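All protein chains but one are shown at their positions in the complex.
All chains are identified by letter, namely A and B, in their written order; residue positions are counted from 1 within each chain.
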Amino acid sequence: MPDPTTVSYFGLPGYVFLWLIAIVSFFFFVRRIARLIRALNRARPEMRWDRMPRRIRTFVTNVFVQPRIFNERTFGAAHFFIFWAFVFYASSFFWNLIRGLFPVVPLPYADDVPFVAFMMEILTVIGLAGLVVMAVRRYILTPEGLERTFDASLVLVLIAALFVSFLGMEGAKGLTGEHASAWTPAGNLLGRGLAVSGVDPESAQPIFSAMWWLHMATVLFFLAYLPYSKHGHLIFSPFAVFFASLRPGSMPPPSEGAARLEDFTWRQVFSGLACAECGRCDRSCPAYNSGFPLSPKDLIHEMKHAFLASLPAESEARASSDEGSRGGNGKRFVGDVIAADAIWACTSCLACMDRCPVFNEHVPILTEMRRHLVTEGELDERVQEVLMNMTRYGNSFGKSPRARARWAKGLDFKIKDARKEPVEYLWYVGDYASFDPRMTEITRTTAEIFHQAGLDFGILHEGEQNTGNDIRRVGEEGLFDLLREKNRGVLEKASFRRIVTTDPHTYHALKHEYGSGLAGENGMEVLHYTELLDELLHEGRLQIRNPLEGRLTYHDPCYLGRYNGVYKQPRRVLESLGRKVVEMPRNRSNAYCCGAGGGRIWMEDVAGVTERPAESRVREAAGLDGVSTLVVSCPKDLVMFQDALKTTGLDDKLVIKDVMELVAEAVRPIEEE
Amino acid sequence: MKIVVLLKMVPDVVEELELGPDGRSLDLELLRLIINERDEHALEQALLLKERHGGTVTVVALDAPEIDDVLFTALARGVDRVVKIEGAPETLTTHGAASLLAGGLPDIPDLLPADLLLTGCQAMDDLDAQTGPFLAQRLGLPYVGVISGVEVDLEAQRAFVSKEYPGGMHGDFEVTLPALLGIQAAATAPRYVPVAKVRAAMQSGEVEAISPSAQPEPPLVEVLKMMKLEAAGHAEMLEGSVEEVAGRVAELLGERGLL
Partner (left out) sequence: MAGNIWVMAEQWNGGISEVTYELLALGRELADGLGVSLEVVLLGHEAEELAAGLGEADVVLYGDDPALQEPTAEAYSRVLTAVIRERGPHGILIPVTNVTWDLLGLLPAELGAPLLNFCKDVGVADGRLEARCLLYGGKMEANVAATGTPAILGVMAGARAADGPAAGEAPPIERFPVSLPEAPRTELQRYVEAEAGDVDLTQQEVLVAVGRGIGFQDNVELAEELAEELGGAVCGSRPVIDQGWLSLSRQIGKSGVIVKPRLYVAAGISGAPEHVEGMKDSEMIIAINTDPEAPIFSVAHYGIVEDANDVMEALTEAIQEAKG
């Protein structure tokens, strides 16, 4: 087959035309990318070049294998094949392009190499099949959150054109007999098909040329179009993955909050470009699914809109970045484009970020916006009250700090004061366990079990204040700092080896957000009580005296599970008591938030809320065969689920138990009559 | 418009109150003070008026433990100037404190005359005086208290205030300025100010300190004995699980023919 770049058209060799369209295409491509980078540079800087080996590992796993896309299987597989077809195509396309632009290069075209041609044919066929699945999904079985936009349709057509034109080329070669080997099964088959349907072998060459140019033009058009389209994620998402936060539960660097686009960090802004609008975040979001006015997908989408609106316009007058932050029509980004109610709806459960295939950072973005609302004093009245209480009394209940250890009254042993004497275990009790009347009985049980296990433990009494986890997520960074300062002051003076707490929020803050230098040189080891119980049972310091029976299910608290990956220990504890743990459909990293985190426990529901997260969760648990106990390992869960039992009327079907209650039942000495 | 807000610290009843050794006063060791809740509303109302009419807000308070924090917080909330009057004995009664304040206010440079003085209409230690009316009388200003709405016509030198009466009724008053108003509730709840702003105010702000020329007036009442109110002394406390207690109450109601 003659080389289309050396064939002459209108008296000029083909490569001149190829140069022309390539230059146009690259011009638009490069100009766009440069603009985007310049605009991203205006955002707040954030270091994302650190820990390269880790980044490279993340990149390789999530770009090449894509586990987060595979969690939705059918489409995961389709996406996977399209992706690899694309990579292969892109590589061979650029090979062909270089060969075409420089006809003197002594190199065959990619598809003239039998192996490459074989691979491309295979991928094309599978890719086409995948494309059909995608088209069916988008246009017939449209899932919630997937939109039918012009942009999406155009890209589907472009990809189809790409595949079809390639097969056309192969078929043409097949027709001439050039592709008759086993390396080109598709070309062979198509060639025969063309011959059978009466296509003249003479026309093979024009068909080939037409298909070749169509293929080149499509790809070059695609290249130029990509950074303008939502399918920019093809280019941007690998970068998004590479520059992902390596500590996804961490908070953005201190700030007064973000109101305008430039107030966000560049990676936060970049989320908009990287987003493929797959909707996994919405599908996993407890706020979205409960009817709160928050859609994490829309959030990122609006971020992108605001960002694009802030770009120097291609033709008309330059839009100022301020206008960009106002969404171009005088609207404030925080408050108008993204409503305050949406910003307050987040429970910081991290499900969205955990699912996001391009590692976008919804929670930090929302936190930045909350910080801004806090700075402006635009706060829910109850949250305001909690903040005032926290500032003054160090707890959200507005109770006297001196009443913090009141729950310990009536115990028949004395709990050490860890401020006054050294202890091995410092028990950080936390607000809910200390003050909520529904929790204090369990807190007493915890003390008794620790005592029974012979643990050398103590508490800080009024020296303990809320660690500030939820305060930080509410966006009151200054108050978090203040609480941390006070608590660190007390912890620095205490002598202990390990910290144990029943509250995952406290656990997370102490473990990751309290800095170093506490509890000696090795730093402090922070344990959740389920981790400690697991040890105590394993070491035989707690003995099962009354094995329990029956089936139960276990709810993973967000700040223990997704934030800290503690899934095994609580299950092991429960199994060791003799009970069978049946998993809910949404378990471990897919666990569904109870709705309390991120300060939500202090906020009123807004109008439009259909099924609260906790209600959805207790229904899920109640739906399990033979399960009548939902076990929790977070004080807030207990409170939330108990309320949800009442509102769903499931209180005769299900009971909520704390892990500690079950452990106590099983290990307590049998009382003698 | 020039507004002065008078803040006062009172015992924080969230903390358990303990009697002092003399049996006639609170144990100061264990006492924690907090800004009088109504005064917070007075401050908020002042800031709302400043937002609407412009001008300045000055906060004046007697020196007390933690008063600097309160004053810096006020600065962070948008107050222009904060002054503390020093030299107050710890054991002042409301009457003594009000008299010291009345004596000290004229000593503060560039403070009086002000268009409007605001304070809380009540404090939980108003045993032997009310700060607002006492100051109004000493400063020769008109006074209206229990106010939950203030509007000002500066040109006419008039304030229009809404005073709460029993049964949800209100009375609209016209008051000539300058005046002292006792605030029950601001138009909106006192605003929260983030800790970062308070810290910034501590860095850049200044608390003026004044030593008054006057002494507090001696008390006119004598506290003979103070005691904790035995809260549960009156009620018969029902104990047991929530269900048991509920059952018992239902019985009681049945006995009384309330079902």
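One rule holds in what follows: a contact is a pair of C-beta atoms (placed from the backbone, for glycine too) under 8 Å apart; a residue touches a chain by one contact, two chains touch by 3 or more.
Worth saying up front: this structure is predicted, and the values here are computed from it rather than measured.
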For the chain not depicted, the shown chains it touches: A, B
Which listed residue, B:G96, B:P133 or B:P216, touches the chain dropped from view? B:P133
Given the contact definition stated above, which residue among B:Q45, B:T73 or B:Q184 touches the chain not shown here? B:Q184
Out of B:H53, B:H170 or B:R199, which residue would touch the omitted chain in the full complex? B:H170
The one of B:L28, B:A156, B:A209 or B:M226 in touch with the missing chain is B:M226
Across the whole complex, the chain not displayed is touched by chain A residues 381-382, 437-438, 604-605, 646
Please identify, in ascending order, the residues of chain B that touch the omitted chain? 10-11, 13, 16-17, 24, 26, 95, 121-122, 124-130, 132-134, 136-138, 142-146, 160, 162-176, 179, 182, 184-185, 189, 219-239, 242-243, 245-247, 249-254, 256, 258-259
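In this section, only the chains that are shown with their structure count from here on.
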Inter-chain centre distance, chain A versus chain B - centres from mean C-alpha coordinates, in Å: 48
Note: in the complex, chain A contacts chain B through residues 256, 374-375, 377, 379, 381, 384, 387-388, 391-393, 398-400, 402-403, 476-479, 481-482
Can you name the residues of chain B that touch chain A in the complex? 14-16, 34, 189, 191-199
